[in-house]
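One chain of protein is taken out of this complex; the other chains stay put.
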Amino acid sequence: MAGSRDYDPGPQIAHAAGINLGTPDLERSLKFYRDLLGMEVTAQSDGVAYLRGYQELTHHSLVLTQQAQAQVNTYSFRVRRPEDVELFHKQLTESDVEVLELPAGHETGRGTAIRFLIPGGEHPVELYYDIDKPLAPEELRSKLPTNSSRRRGWGVRRLDHLNVQTGPSTVNQAEGWLREALGFKRREYIMVPQAPQTVMASWLSVTHQSHDIAIGISPDETNGRFHHVAFNIENYSDVLRIADELKDIDIEFGAGPGKHGIGQAMYLYIHDPGSGHRVELYSGGYQIMDPDFPEIEWTPLEAEYGQTWYGNVLDVGPGAKFLETTPSAGLRA
Amino acid sequence: MAGSRDYDPGPQIAHAAGINLGTPDLERSLKFYRDLLGMEVTAQSDGVAYLRGYQELTHHSLVLTQQAQAQVNTYSFRVRRPEDVELFHKQLTESDVEVLELPAGHETGRGTAIRFLIPGGEHPVELYYDIDKPLAPEELRSKLPTNSSRRRGWGVRRLDHLNVQTGPSTVNQAEGWLREALGFKRREYIMVPQAPQTVMASWLSVTHQSHDIAIGISPDETNGRFHHVAFNIENYSDVLRIADELKDIDIEFGAGPGKHGIGQAMYLYIHDPGSGHRVELYSGGYQIMDPDFPEIEWTPLEAEYGQTWYGNVLDVGPGAKFLETTPSAGLRA
Amino acid sequence: MAGSRDYDPGPQIAHAAGINLGTPDLERSLKFYRDLLGMEVTAQSDGVAYLRGYQELTHHSLVLTQQAQAQVNTYSFRVRRPEDVELFHKQLTESDVEVLELPAGHETGRGTAIRFLIPGGEHPVELYYDIDKPLAPEELRSKLPTNSSRRRGWGVRRLDHLNVQTGPSTVNQAEGWLREALGFKRREYIMVPQAPQTVMASWLSVTHQSHDIAIGISPDETNGRFHHVAFNIENYSDVLRIADELKDIDIEFGAGPGKHGIGQAMYLYIHDPGSGHRVELYSGGYQIMDPDFPEIEWTPLEAEYGQTWYGNVLDVGPGAKFLETTPSAGLRA
Partner (left out) sequence: MAGSRDYDPGPQIAHAAGINLGTPDLERSLKFYRDLLGMEVTAQSDGVAYLRGYQELTHHSLVLTQQAQAQVNTYSFRVRRPEDVELFHKQLTESDVEVLELPAGHETGRGTAIRFLIPGGEHPVELYYDIDKPLAPEELRSKLPTNSSRRRGWGVRRLDHLNVQTGPSTVNQAEGWLREALGFKRREYIMVPQAPQTVMASWLSVTHQSHDIAIGISPDETNGRFHHVAFNIENYSDVLRIADELKDIDIEFGAGPGKHGIGQAMYLYIHDPGSGHRVELYSGGYQIMDPDFPEIEWTPLEAEYGQTWYGNVLDVGPGAKFLETTPSAGLRA
């Protein structure tokens, strides 16, 4: 078929599939993700625990690592085909990005992976394809074969998206690189009012979601910042129930509940009490079916209801607590 | 890059994008879709009306055609790239499927398309890429740029999926053809208990949805049957509100509300009072992120809760009203 | 003030306040009410456990008694004023109803009470006024002073209503006695189609609720039958979440979820796995503010949607499992 080479899409990202959070208090973090959020612990040893949501058939999406510093060790994406790990490796090397090869089992249950830093962002990213799909223990198993375990606790279904930040002088580079090198599409974005060539925040996806990853400006001009990881919850009514129960216990409540205009999903931001990392509980949102869905720019004026369509208003002014972030590890940390 | 031709995915379906319903009473059908379901009429003339949900930026997903017979005139899928229309045309012709070429404007707002019958199923399918994205009239426009209009009425967001049937002697052929020729992946399925080589029902998708199209056995052994078109609703609480309001008005109520085990979404089946075609109001469901998501087989025993996880039980025994279907048009009808 | 004696309302029932369930497997029953339904155990000793919902400030509404037979030991109502216990005692004795006096502490935390059998119904009823209002242990306490404990598990707020049955030859007597002697108002009712002078079911209240107690015909013509106790849940979305979680565990599911036309509340019927007694999880409903709210008769034809406005249809035909009941104890049992 003439011209068919043009159609080769090259290696592709499938979805945001994992995060490895360093926590100074693994037990407290575990209580949060396992007992409150209802995630299943699929493996645990030597200060490392692996967890998944009840609609993840794969081995894990969350790794908790006991360590002194509350930092993000890695952000993981799964690729679409087995060969895409190797193809991305080749592409990255050709464009002078340093790549580490990780053997199978580097994370329990996962096959070989590669690791590199996002140019500009300096966030440590891992790409992999192979991952085990273990059955849950009998007593946790669901009758629904599309659920890996029964819905429990606050009902985390799966990792939904990642939200990171980098300094204003590198944000355009990092955001552009995610689009050009990794193939993310820019779905919605805001430019800095005083510097309209600079991205303030950009929501990017390769899936039906408004964002698999969002990247924005770090207010303190440092790179490699982590804002939050979002876990998907089935119903917006669950988000309200969680808010109700959360107010009555000793967990730091961030912003929400409310509904974003950007992405159109319900949100609730809370903090892992073991590490302080910010977690978003996220439900709903519009879904992108349209292959030529337009890039949507939000003007600063519109961005107010873009941030908060209704509900608890996000605190995003100067010095706002909502803007506080945690750091990421380096390539070899 | 050696071997890159292997990666050519060929032409691809993007999503289930339209249906053209013949209705003997256009005015009554319009009242149903426009005034109750809250869809926007983007064009209307000569006995044909074009409608879309409030999260469809494209010109329309539903066409209502005034005509004597309550049949489905066409089922439409959008392809992923502009060239895919032509590439599918070529593939179909090479495999001896008769193809009609339709000029731009054949459906208002759409570009060129091709039409053919599913081998075995005999359902008339159209494929297209180009479609206008008109702004709604000022008074209907939303402040949210990802919505084409304000949410109104019962809040249909978009066409979600199509459900069709064909005779038991052709169902394997049709279901296999959807997978091999159009690239749909089989997500969940049930085999006929007494004839375990024959597909009873199969849910197929190219998107994150459990199904963009489902195909099953027609109990009366005829081909080209239409079971329902599903429209997506934001929240499961909306499905209950609709049930509440529906019980009090003169609309034929089918089955629901309830939650399917297969697909894990809330359902409510009702009938377009102008044509009698079945419409499913559908909300939620698990989402497929996993590039090697397994095919899930439901045994006859499990299929009971697969059909109805909770809520109003689907009436699927012999002679059940829920199994009644409407016909599809032929290739040139 | 002349004529003021006419206004003396006499002793009054305040609300349905308790039930004492005999269970052959106290541990299993406890797991159900405490761990799944989220009720607080306020006292436990010698095979008797006392529980309350998170919006009950009083000591308990549910008593679980370890005993061989799965029967209802007593149904309790709280009276409006301290002196009403004595006034009811006098009235009952004057009308030849045998009354037992129960000392304070007969049920832990409660003051003196009287016990008698409903004439015709033969259900053992207790009336009391005084009851302790203990604080929950620190670790269960809510920041909301109108909640006795934090909302946990499936979130039972309080006992809502009682539903009992008696034989067709005594149902009119029992239902009339509840109205005349105890002051309940008939809110909604259905007469037996083939015997239109006989009450088939009647919903009665002294509060804003459509019913604090319902009484209907026992299909097997025995008296003193118990159909269910309903516990109030905050939101109808909680009822759906419970249905979701319930389907996946080893609890006998009765009918629901659905919405009643009579009472207009969401329902879900399940069975205490320790005793088999039927429990309704109940949310919403219209509220009676109107002091001359009319008695509403449902004809047999209307009663179909009176039973199930939407959702899982109640199975109320001949031999229906939904009609199975458990017995009540006698006056001195």
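A, B and C are the chain letters, set down in written order, and residue numbers restart from 1 in every chain.
Note that in this section a contact is a pair of C-beta atoms (placed from the backbone, for glycine too) under 8 Å apart; a residue touches a chain by one contact, two chains touch by 3 or more.
A quick note: this is a predicted structure, and the numbers were derived from the prediction, not measured.
S.K.: Touching the hidden chain in the complete assembly: which of A:M200, A:L240, A:I296 or A:A329 does that?
M.R.: Selected residue, touching the omitted chain: A:L240.
S.K.: Write down which of C:H60, C:R158, C:R186 or C:K247 is the residue touching the left-out chain.
M.R.: C:R158
S.K.: One chain isn't shown here. Among B:A68, B:I249 or B:L301, which residue touches it?
M.R.: B:I249
S.K.: Touching the absent chain in the whole complex: find that residue among C:T58, C:S202 or C:S275.
M.R.: If we include the chain that is not displayed, C:T58 is the one touching it.
S.K.: With the missing chain put back, which residues of subunit B would touch it? List them for me.
M.R.: Missing-chain contacts on subunit B: residues 142-144, 150-152, 155, 235, 237-238, 241, 244-245, 247-249.
S.K.: Provide the residue numbers of subunit A that touch the chain removed from this figure.
M.R.: Residues in contact with the chain left out: 236-237, 240, 243-244, 247, 256-259, 305, 309-313.
S.K.: What residue numbers in subunit C mark contact with the hidden partner chain?
M.R.: Touch set of subunit C with respect to the missing chain: 1, 4-5, 7-10, 14-15, 17, 55, 57-58, 78-81, 83, 87, 90, 129, 133, 143-147, 157-158, 188, 207-208, 210, 232, 234-237, 261, 264, 284, 286-287, 289-291, 293-294, 296, 298, 302, 305, 309.
Keep in mind that, in the parts below, only the chains that are shown with their structure count from here on.
S.K.: Could you give the separation in Å between the centres of subunit A and subunit C, each centre being the mean of its C-alpha atoms?
M.R.: About 48 Å separates the centre of subunit A from that of subunit C.
S.K.: Could you grab the centroid distance between subunit A and subunit B? Build each centroid from C-alpha atoms only and quote it in angstrom.
M.R.: The answer is 32 Å.
S.K.: Could you list the positions in subunit B whose residues touch two or more of the other chains?
M.R.: Answer for subunit B, listing residues that touch two or more other chains: 236-237, 305, 309.
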